[in-house]
Structures are given as structure tokens and as C-alpha cells.
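Only one protein chain is missing; all other protein chains are in place.
Moving on, here comes subunit A:
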Amino acid sequence: MLPTEMNSVGDECLELKKAYEECFNKWFSEKFLKGQTEDTCAPMFRVYQDCVKKAVKERKLDLWELEKSVLGTEKEKKVPDGSEK
């Protein structure tokens, strides 16, 4: 059987991730897409996020790179001239 859920970077975060995603997916389709943007899953997210942050640190991933923003900044690569559409 194909697994129906993804692993987390930290095994210990998996249960928190599942609980949060269940809340989020429901909120996203039933609220957010309909214009109700108050994020009612935020408290669950914070608990899950703390766990992921710890796991990322333990794995010595490049935190600076992970927190850097590219989308919406000048660092985005440009589509070369003449390639648009």
C-alpha cells in the first residue's frame, strides 16, 4: 500500500505534523479559499513549528539559507528576454 502521509524531518514531530495538517487542510478549503482568513490553526502550528525548528538545528541544516527569502525580492532569477509567453 502506498503511504498516505509524509515523514517529518524529525520523527518526534510526525504526530504534531499530522494533527496540524488535518486542521490546516480543512481550514484552507473551507475558510481561506472562501475569504475567511483568520488562521484558526495557528496555535497547533506553533507547537509543530517548535518541534521542526529543533529537528532542523539537530540536523545542522543551514538555518540562514532556510530563512532567506527569494520570492518577491530582487534575488529572484529573471526570465530571459524574448522568452515570455
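The rule is short, and it goes like this: a residue touches a chain if its C-beta (ideal position, glycine included) is under 8 Å from a C-beta of that chain, and two chains touch if they have at least 3 such contacts; residues count from 1.
Going forward, contacts and distances are computed from a predicted model.
Chemist: Using the UniProt record as the reference, specify the protein name of the hidden chain from among "PRELI/MSF1 domain-containing protein", "MMS19 nucleotide excision repair protein", "Large ribosomal subunit protein mL40" or "UBC core domain-containing protein".
Modeler: Answer from the UniProt record of the missing subunit chain: "PRELI/MSF1 domain-containing protein".
Chemist: Over the whole complex, note the residues of subunit A touching the chain we left out.
Modeler: So the residues of subunit A touching the missing chain come out as 2-9, 13, 17, 20-21, 24-25, 28-29, 32-35, 37-39, 45, 48-49, 52-53, 56, 61-62, 65-66, 69-72, 76-80, 82-83.
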